[in-house]
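I have a structure here, written as structure tokens, and I will follow up with some questions on it.
Showing subunit A:
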Amino acid sequence: MTAFSRLVARDLRLALRQGGDAATVIAFFVLTVILFPFGVGPEPEILRRIAPGVLWVTALLAALLSLERIFHVDYEDGSLEALALMPLPLEAQVLAKCLAHWLLTGLPLTIIAPLLALFLHLEREAYPVLVLGMLLGTPSLTLIGAIGAALTLGARRGGVLLSLLVLPLYIPVLIFGAAACEAAVAGLTPRPHLLLLAALLVLAVPLTPFAAAAAVRQALE
Partner candidate 1 sequence: MLRFANPARFMRLSAAILPWCAGAAAAAVAAGLFLALFVAPPDYQQGEAVRIMYVHVPAAWMASFVYVVMAVASAVALIWRHPLAEIATRAAAPLGAGFTLVCLVTGSLWGEPMWGTWWVWDARLTSVLVLFFLYLGYLALVNAFDEPTRGARAGSILVLVGVINLPIIKFSVDWWNTLHQPASVFRLGGPTIAASLLWPLLVMALGFTLLFASLLMLRMRTALIAAKVRAVRLVAGEDEAPFVSASSAKLGSVR
Partner candidate 2 sequence: MTDQMAHFLAMGGYAIYVWPAYGVATAVLGFLVVQSVLAYRRTQREFTALERRRR
């Protein structure tokens, strides 16, 4: 096993042992989506109209919930310093940690999303686009969120601060993801929106680890 995959496995093991990460995220996702019919009324027409936006916003917020876990736990008990000294470059370690985080949050969200779309009466044509969009979008959410998580290490009220920092940066993913869904509903091709989501991911994978690693380094100084 390469150092990279060992780090991914380590993070997964730790998270699963501590438990609750994937469960909390999914629970938040489900509960928040279910709140909307109570707020706007149960008419299928209204729910159908807001379904793409609601699903994406709540998935985004759910992903936000668990971002701190990427670095904070290791930061608190000093293992982040030990990891920084490893031969594997910090940028690669960030990628490994993001992969583990996505497997625990983004992937479950993507799997649960179609089930929740049922509650919101989303049109059948939009389901594949919803899943594909989330598959492309949630990794970007993790990667961008990792930057925020690293920047807020050691900060007061880090959780709320993290939301303030990260949510504006999430807006493009949200726009393209929801637009892809809505295009499918309207019978138009979702391809341009999905391509843009893919482009964001392609940009995020090489670039975000640099920012996150720089943030981790200045936190460890």
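On the choice of candidates, all candidates are chains of the complex that A comes from, given by their letters.
Everything below uses one rule, namely that contacts are C-beta pairs under 8 Å (C-beta built on N, C-alpha and C of every residue); 3 or more make two chains touch, one makes a residue touch a chain; residues count from 1.
Keep in mind it's a predicted model, so treat the numbers as computed, not measured.
Enquirer: Which single candidate from 1 or 2 touches subunit A in this complex?
Expert: Of the listed options 1 or 2, subunit A touches just 1.
Enquirer: In their complex, what parts of subunit A are in touch with candidate 1?
Expert: Interface residues on subunit A, with respect to candidate 1: 147, 151-152, 154-158, 161, 164-165, 167-169, 171-172, 175-176, 179, 182, 196, 200, 207, 211, 214-215, 218-219, 221.
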